[in-house]
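The other protein chains are all here in position, but one chain of the complex has been omitted.
Right, chain A next:
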Amino acid sequence: MASVSTSCLRFQPLLWQSNNTCQAAQRTSLKLVSVSWAKSGFPSLRATRFRVSCAANPLTMQKVCDIVRKQLVLSPETQLTPETKFSELGADSLDTVEIVMGLEEEFDINVEEESSQNITTVKDAADLIDKLVQKKAEAGA
């Protein structure tokens, strides 16, 4: 797992400094939501979000998504991005805790309770896992 984490891509913070380059770079993660209340004539709203995505290990991300999908019983159409918040998927605190437990088992790590409650997005989970896995590898476990 140590070699996996060193291949992790990291966007440099300087991308935030220039607005122009930000706009272009921010298209790495795009979320389009188009919704309308059927039969009601309620206006449809499109929420478009541009985010710079610090790309966590894609394999970690995939496993996190699988565990999240399983815990929350998501339909295959439900889109999961790194920025997706668990709460936005209908996860309550018990779901989040169960997800963390599932991740601990999958990656053989131990998440501090304080850290686990800071995990709000898929990316938070993946980042924390990568960090813990790397720490474990460095400790020679």
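Rule of thumb we're sticking to: a contact is a pair of C-beta atoms (placed from the backbone, for glycine too) under 8 Å apart; a residue touches a chain by one contact, two chains touch by 3 or more; residues count from 1.
In this section, contacts and distances are computed from a predicted model.
Between the listed names "holo-[acyl-carrier-protein] synthase", "Trafficking protein particle complex subunit 6B", "NADH-ubiquinone oxidoreductase chain 2" or "Serine/threonine-protein phosphatase 2A 55 kDa regulatory subunit B", the UniProt record for the complex's undisplayed chain reads "holo-[acyl-carrier-protein] synthase". Contact with the chain not shown here comes from a single listed residue; of A:Asp66, A:Glu88, A:Asp108 or A:Glu138, that residue is A:Glu88. Residue positions on chain A in contact with the hidden chain: 33, 35, 37-40, 42, 45, 47, 70-71, 74-75, 78-79, 88-90, 92-94, 97-98, 101-102, 104, 113-114, 117-118, in rising order.
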